[in-house]
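As structure tokens, the structure follows; a few thoughts come after it.
Shown here: the complex without one of its protein chains, the others still in place.
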Amino acid sequence: MIAESYRREIQYCTFCPKMCRFVCPTAIAEARETVTPTGKQTLLYLVQQEAVPLDTEAVQTFQQCTGCGLCTEYCDHDIDVYPVMREARAEGARRGVVTPEARNVLDNYLQYGNPYGNLTPAYLNRVGARILRQAQVFYVPDVSAIARRPEALDAVLLVLEKLHQENVALWPGPMLGSGYLLHTLGFDDEFRAHAKAFADVARGARTLVFASPHDAETVRKHYPAAGAQLEAEVLTEAEWLLRILAHQDVPGQSARRVLYHDPCSLGRGLGVYDAPRRIIEAVNGSPALEFSWSGAESKCCGWGGGYAFTVPESAKIVARNRIDEAVEQTPDEIVTGSTSCAVQLLSAAGHSMPVFDLMTWLAVRL
Amino acid sequence: MTTGTFGTQPSAAQSPPSTGQTPIDALHVLFPQRVSTRQVDRVVYHRDLSPAQQLAVREGTVGMLPDAVVWPENVQDVTSLLRLANEHGIPIVPWGGGSSVVGAATPVRGGIVCDLKRMNRLVQMDERSLLYVAEAGINGEDLERQLNAAGFTTGHFPSSIYCSTLGGWLATRSAGQMSTRYGKIEDLVVSLEAVLPSGRVIQTKAAPRSATGPDIDQLLVGSEGTLGVITRATMRMFPLPESRRFVCTVFDSLNAGLEAVRLLLRRGVRPAVVRLYDELDTTLALSSLGLEMNGNLLILGFEGRHAMVEAEMNAARPLLAAGEDAGEGPGEWWYEHRYRISYKQSVVLAGEQMVVDTCEVAATWSRIREVYAAVQRALAGYVTVLAHFSHAYPEGISIYFSFVGNADGHPAAGFHAELWRRTLDAVVSAGGSISHHHGIGLLKAPWLAAELGGLHAVFARLKRELDPNNILNPGKMGLP
Partner (left out) sequence: MSLDTLRTRIPDLVVSVGEADRINYARDLYPLTHIRMQDARIGTRPRAVVWPQSAAQIAALTAWAAETGTPLIPYGAGSGVCGGTLASEDAVIVDLKRMNRIVDLDEISLLVRVQPGVIGEDLERWLSRRGYTLGHFPSSIYCSSVGGWVATRSGGQFSTKYGKIEDMVVAQEVVLPDGEIVRTRTTPRAATGPDWDQLFVGSEGTLGFITEVTLRVHPAPEVRCFRGFRFADVPSALAGMRSLLQAGLRPAVTRLYDEIDTLVAGNRKPAADDVVPGWKQKFSRSLREHNVFLQLAQRTAFRHPKMVHALVDMLPGSCLLTVMFEGAAGLTEAEADEGWRILSELGGRDLGPAPGEAWYATRYHVSYRQSALFAAGAFVDTCEVATTWGAIDDLYLGMLRAVQSQALIMAHFSHAYHEGVNIYFTFAATAGTPAEQERLYETIWERLMESCLRYGGTISHHHGIGFSKQRWLARELGGGMEVFRAAKRAIDPRGLLNPGKMGLALSEGERR
């Protein structure tokens, strides 16, 4: 039986009255029963029972999960639907059932070591000066930043300089990022290979600072099982920045209306809620504004779980919904702890609302 | 209004017999001693209490007469009557107290008036469930007193209570003076027995609430005799209140009074009586009843358990700070005289050129001031307009306008029709509802399509399905 270890989760969700549907980003975006947690799990249940084949359409349905984990907050049984969906995707991959969108991501990983394509020339071009093959502290940029918001890399350099972090080197590659998308889309073998190669490069480093909380979470939670051992301390950018800023004078007087968006992987994933808020308060001189859904109940931007790659139109609706929610708080700008989130939110906000990742925001406000 | 002369128009009931027996003959067989074709009865039943018809009477004009009046004594009688009517295509006009002020009980197409007043028993009181069952023809005051004797009240006090019936209340969506606490008739009804036009008797279930399809009771309530004949009802009753108290306040401006009432309802205070009189109504109407006041008088009446009455009065007082406390006196006085206003109409109508009428409309709080102003504008210089606001809701309130005018040499009927045209056009365009509790009948029928939009056609289609021969109260509410 496929996804055997998740039997309880699958059955409980199948027979649940969809109590978490109202917070599930994909269910909201498409208004479609099939992509509610209950709908997805029902399909998986029927696949388990061999009443429905595990075909492309089924895998497409299982890809409709951003891994945001908000469903768990509204589950009396503490079920997290995401690992179940991920396992179903992996089962699909093992059986060669791969959607075109996922295939594209996989191909890019295999050829270029990242989900987007040939990013290395641009990356080297932008930050080559700060790249070292070996270092005590590596700053690992968010692949989304390299691909979609390269100016964020300039911001990184600027902030490192302003904060006098001469000892911090930028990640050398060739594989960029932790392989999160391989993992989330269920390409387990390829993920293992990526993880091991990543760990090899990181060998000898004392600290790894991840710009992407997805990367930090992947490395912390899934590298050990993939046989990739890291000795270095793994920090999210926000945790690291807070540590640095604690010893520095910061201006703290712009008092703009800054609204903070919790990345799902940083908040619910890694439990980091406080650090980015303290940074914002220190730099801005006043506490960050909160979404009506914030902290442990923060809503997703639509990027995670490979959703922005497999179902980009719906992922944009998820982002749009979050921007609509933001507008209620009348902020001057949104700051978030992940460039992926920033990229995704910007895809919906356009010019209507500035959205910054922490580094870019610091580069402007420090 | 349809006019005619004494019974000269041919009607279905008197059409040449095909079977050798006219429908009238059949009536005599079916309802021995309980049918009348006497001219005097036909004349009496040819009109109700609508001022338009009062004016016609004053002019000596007589409209279409019914062919007969029948007094059924039980639900089977009603069934027999409707079957006969279907057979011959005879209009049936259900009749309670005939106290309609909009012509709802007028037999505009002749036919048979079905007077339900012999079905007037209080059938049962369930003191545990606080329900009573009564027949449709029971008189309001009679009913209230019977319940009072057992320690209960209907909670329903229309100013017509002396001259209207339970069935009439239900058919016309009546509302009483204490509706803010006890609810309107649609809130008081729990189940109905009714005869559909086909003659089929239906008995809806006496359940506190159901989710078993659309609320059938609510389709019959307000149908003004067009969809069925209500013969019996199960209604809520209430223990007689331990305490009844009044809080009266005079406001300099009507707006301040309205705002106080809105905030009161918004806060969840549930007075039984809410009456806010505008300046003219405060001075003229109340003084005509012997109470001298100036400003905009607000009467709040609270009743129920001692402790709750106290609590509600205490909750109300801070919200009345913009006005001046007038003590309990005016409220007590109003209570004593609460049905007195119904007698005033005759006095005015007795004047040869005088025209008098009332119009009750409703709107949400966002629109009510505009509705009030629009009617005042539309009638400025035409008639004298008095108004009070007497049924309050968290989302809005009703306005009860009284008009007094002098036709000044013009035909009173035309003067009166113009008065209504101006009034209801203004109400519709200001976003009000054309009737709060008097109903539609003939008078307001021309505006009903504007009120209901596409649902007026739905009404007509439902009527056609239920009453394919169009026997029940035809020609009313803008229906064929």
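In order of appearance the chains are A and B, and numbering begins at 1 in each one.
Assume a residue touches a chain if its C-beta (ideal position, glycine included) is under 8 Å from a C-beta of that chain, and two chains touch if they have at least 3 such contacts.
For clarity, every value in this text was computed on a predicted model and none was experimentally measured.
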item	value
Selected residue (touches chain absent from view) among B:Asp41, B:Asp142, B:Glu186 or B:Glu370	B:Glu186
Residue among B:Pro72, B:Gly110, B:Gly405 or B:Gly439 touching the omitted chain	B:Gly439
Touching residues on subunit A - with respect to the absent chain	8, 11-22, 31-34, 39, 42-43, 45-46, 49-52, 57-58, 60-61, 74-77, 292, 328
In subunit B, positions touching the absent partner	126, 128-131, 172-175, 184, 186, 190, 196, 198, 200-216, 218-224, 227-228, 236, 238-239, 262, 266-269, 304-305, 307-308, 310-312, 314-315, 362-367, 391, 393-398, 431-440, 444, 448, 451-455, 457-459, 461-462, 464-466, 477
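Keep in mind that, in the parts below, only the chains that are shown with their structure count from here on.
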item	value
Subunit A and subunit B: spacing of chain centres that average the CA atoms, whole Å	66
